[in-house]
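Let me begin by handing over the structure; questions about it come next.
All protein chains but one are shown at their positions in the complex.
Letters A and B mark the chains in the order given here, with residues in each chain numbered from 1 onward.
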Amino acid sequence: MSKKELNIFKLLSQKPWEASQAAIDNEHDGKTLASSKARLGLRTIMVVSTVIFSLFVVSYSDRMLVHDWVSLSEPWLLWINTAILILTSLVFHMAKIYSEKNNFDKSKNALFLVGFLSFAFLTGQLLVWQHFVSIGQYASTNPANAFFYLFTALHGLHLLGGLFFWGKTTQKLFTSNFNITKTKQAIELCAIYWHFLLIVWFILFGLMIST
Amino acid sequence: MNMDDEYNNKIETKAADSSSGSYAPPVEKIPAKENAEQDLYHAKSFWTKWVFCQDAKVIGVQYALTATAIGMIGLILSWGMRLQLGFPETFSFLGPATYYQSVTMHGMIMVIYLLTALFLGGFGNYLIPLMVGARDMVFPYVNMVSFWMFLVAVLVLLASFFVPGGPTGAGWTLYPPQAILPGTPGSEMGIVLMLVSLSLFVIGFTMGGLNYVITILQSRTRGMTLMRMPLTIWGIFTATILALLAFPALLVACIMMTLDNLLGTSFFMPEIFTMGEQLGTSGGSPILFQHLFWFFGHPEVYIVALPAFGIVSDLISVHARKNVFGYRMMVWAIVIIGALSFIVWAHHMYVSGMNPWFGFFFATTTLIIAVPTAIKVYNWVLTLWRGNIHLTIPMLFSLGFIVTFVNGGITGLFLGNVIIDVPLSDTYFVVAHFHMVMGIAPLMVVFGAIYHWYPLITGRHLNQTLGKIHFWITFVGAYAIYFPMHYLGFIGVPRRYFEMYDSPYMTSGVGLNQFITVAALIVGFTQILFLYNLFTSWYKGEKSERNPWKANSLEWHTSDFPPTHGNFGKELPVVYRWPYDFSVPGSDKEYIPQDVPSSQVPTAKAERT
Partner (left out) sequence: MFVAIIFALIIIASIIFHFWSPWWWTPVASNWGNIDDTIILTFWVTGAVFVAVCLFMSWCIWKYRYNPDRKAEYKPEDKKLEFRLTALTALGVVALLAPGLVVWNKYVTVPENALKIEVVAYQWGWNYRLPGNDGILGTTDISLINDENPYGLNPEDPNSKDDIIVMDADLHLEINQPVKVELRSYDVLHNFYVPQFRAKMDTLPGIITFYWFTPTKTGDFEILCAEYCGTGHYAMRGKVLVDDEKDYSDWLAKQITHEKMLAQNKENKKLLTAEIKN
């Protein structure tokens, strides 16, 4: 994919003041990476989110070692929510494939399904919260609960942010002459973000059930 | 048009033949970039032009003005503190609670809301598109939202002055458990608003940072390779990457502390017996907060310092009419310092009670950072060496920067060396050190940069006489404040003491403290003179010619002066050289701007080796 490879060591050893280097540099078109700005924007966001979640995971692992640690009581509903999230990612992948084949009607349907499933997931997470509260498992009850509420809330907020862009993308498909290249890319990038959130959820959920 | 997002390199490498020869024949003028133009939002009304504006230049000015306004509050808070420390009998209007609230707000405002916002939000927004030859940031709308998030963060911070209990007095490090327990002023609403404000700042900053990084990587004009960028851009670029990776740690710490405070969780709260009762928390780790805080906090130092390093390199080069000495070394140093800044954070925690064996590791990494930093200092001085130095105001401030930065840097070698930190940590030595190295030194650069780029922004010069007065009082005064302050630390005077004159061996510091207070007031009031200069020169200042300093970088070579929306005229400039072609041998021109092809300076390239 990348016609341009960024070799940092080669780059940093250039001597920009030398004539031979100048001849090469004059032809440079000013882009460093062979990627669109939207894609790079998404990647940056994902990197920042990864740092946030990693620091929480580190905090979790540190807190876990203290004597007062009590494991989380996992309700079965969490497994259903996980299944819904996996399904959402699959459907998003299909939406992306349809759009690549310029089959935008099917893509539109798939996107609707994605929205429905995502909201179902969020509702499911809220139901788990409600269940926890009803049996007296508050955030202050024990640290595992605190992390559970924190993780689900943050993951949910990330998903809501994604749904904002999902809304903008789906809306585009309803305008009469939308920009095909841009829309295709938007669908693809949203799909990548959903897969990213699925992986994040696997890690967080795996961490919570295994300890 | 639909390909404007996609990478689309239509130019085949014409330079293939030049790889065999040692130097290329003089290049004819190369056509401007074929990449389609960016869609720019063209403002139609007053509101979209000056308030909800998407032009990075206006956003930069908005950031700078907001940061300056909140910075003035930080300055005024410091006067109250200094009066209390110098003359506790005469000025008794500050109680201990108010004093600690002033300390906290002063620190937080200066580090985050003034310096970070000014360097990245202010200079970053203004200079990045202009210096790399872009029409604007890649996501102008997100950039605008970034500023408004910052403004809301500032307003939330200000609101905390008016809530019951006042703003937080937890110290700018906000260490739990103390920050959220009743023994600390502002532990009711103040701390909550502080945490919310910081979180908003981080989110807003991420939006801006996204723009700075991607604009620098992808939106440069033809011929502007990474190694042809001015060091200003290298500094801002590296600092932004640090910020994107470090601010999440602050956000994480803020979120967990908010939950500890509002929901009663125990992330940072161990078992505590306070004010005669058990608190009911258990198992949390206050040290975990410190790790998170300093994992953000140390890179934060370089988030402020690296843009300053970059800007000062350019100022020295332009005003000494000489290329930056060892440009490559300067870039490497910036990158190495940035990378190392993530593995030194625990040198703020040598006496925090963490495992003492960490001390060996962090002392070593910390002192290693001294090497690239020292190289930068040598190269600044070597740029002056055999230069042709104009003692303009930007140059004076750059010289002031070198002195204060070297002074503050070497005291860092004291504190970074773990065993020396033991007696000196939490004393006035630390206060003097960080004010010198990340307060005064970067501010010298900020002032130098403002005197340097003010003509570009407004088309007028700042008043030179007022400028010289401003420089000498600020530089000599600030040095007189912080240099002797180190010695208070040697005596053993601890920081964050509301008053301490009843202590027998510390009475020796009384005279010194009074001197520092007087100097601080003088320096503080001089900044008002500067603001006066800033505002009156806007409409009364001497008109500046285009490119008054005879600089090479692109921001001085726009189609309109001062640059207007879209920055450059019909065609984007094409870059043919690095920005430091000053006093090139064999050329009759004293300086060759970046967008001048070799064909227009026939003798210049050939004679060089």
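To be clear about the criterion, a residue touches a chain if its C-beta (ideal position, glycine included) is under 8 Å from a C-beta of that chain, and two chains touch if they have at least 3 such contacts.
Remember, predicted model here, so these are calculated numbers, not experimental data.
Engineer: Please identify which residue in B:40, B:512 or B:529 touches the non-displayed chain.
Structural biologist: B:512
Engineer: Return the single residue from B:72, B:145, B:343 or B:381 that touches the missing chain.
Structural biologist: Per the contact definition at the top, the residue touching the missing chain is B:381.
Engineer: Write down which of B:69, B:163 or B:272 is the residue touching the left-out chain.
Structural biologist: Of all options in B:69, B:163 or B:272, contact with the hidden chain holds for B:272.
Engineer: Just one of B:145, B:469 or B:500 touches the chain that is missing; which is it?
Structural biologist: The missing chain is touched by B:500.
Engineer: Mind pulling the subunit B residues that touch the left-out chain?
Structural biologist: Residues touching the hidden chain, for subunit B, are 96-97, 100, 169-171, 175, 177-178, 181, 183-185, 270-275, 278, 282-287, 320-323, 325-329, 351-353, 356-357, 359-360, 363-364, 367-368, 370-371, 374-375, 377-379, 381-382, 384-391, 396, 399, 402-403, 406-407, 410-411, 413-414, 417-420, 422-423, 425-427, 472, 476, 479, 483-484, 487-488, 490-492, 494-500, 503-505, 508-509, 512, 580, 582-585, 590, 608.
Operating definition for what follows: only the chains that are shown with their structure count from here on.
Engineer: Can you list the residues on subunit B that touch subunit A in the complex?
Structural biologist: Residues 2-3, 5-7, 9, 11, 13-15, 18-19, 21-24, 27, 30, 33-35, 132-133, 138-139, 206, 209-210, 213-214, 217-228, 244-245, 248-249, 251-252, 255-256, 259, 263-267, 282-285, 288, 292, 295, 323, 327-328, 331-332, 335, 574-578, 580-581, 598, 605, 608 of subunit B touch subunit A in their complex.
Engineer: Flag every residue of subunit A that touches subunit B in the complex, lowest number first.
Structural biologist: 3-4, 11-20, 22-38, 40-41, 44-45, 47-48, 51-52, 55-56, 59, 62-63, 66-69, 138-140, 143, 146, 150, 154, 179-182, 185
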